[in-house]
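With one protein chain withheld, the remaining protein chains of the complex are depicted in position.
And now, subunit A:
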Amino acid sequence: MHKDNTIIICRCEEVTYSTLQETAKLHQCSARELKLRTRAGMGFCGGRTCRPILDRVIEDFIPNTTADAIPLKYQPPVRAVTFGTVGGSND
């Protein structure tokens, strides 16, 4: 591990481990808040690459993440789609 923790966790939004760590420390936030503040897991791939890592990291930073609930809620759309497709105009 790099000493400066500049390793990228979320590739799409280029969020580093240290950004996640500092944000969690500063705001003492929930998993969802951490995601919204840093945009980790909110990029084009919809978190398909980094979600499990984020879950792990979040468990380290934020205690009491309940075991059975998925730490970060899944919400539609779970695939990248155009506004047209979602809106029904299907251009």
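Here, a residue touches a chain if its C-beta (ideal position, glycine included) is under 8 Å from a C-beta of that chain, and two chains touch if they have at least 3 such contacts; residues count from 1.
Criterion: contacts and distances are computed from a predicted model.
**Q** The complex has one chain missing from view, so what does its UniProt entry call it, picking from "Sarcosine oxidase subunit alpha", "Molybdopterin synthase catalytic subunit", "Sulfate ABC transporter permease subunit CysW" or "NAD(P)/FAD-dependent oxidoreductase"?
**A** Per the UniProt record, the undisplayed chain of the complex is "Sarcosine oxidase subunit alpha".
**Q** Tell me, which residues in subunit A touch the chain that this view leaves out?
**A** Counting only subunit A, the missing chain is touched by 1-2, 6-9, 11, 17, 48-50, 52-53, 56-57, 60, 67-70, 73-79, 81, 85-86, 90.
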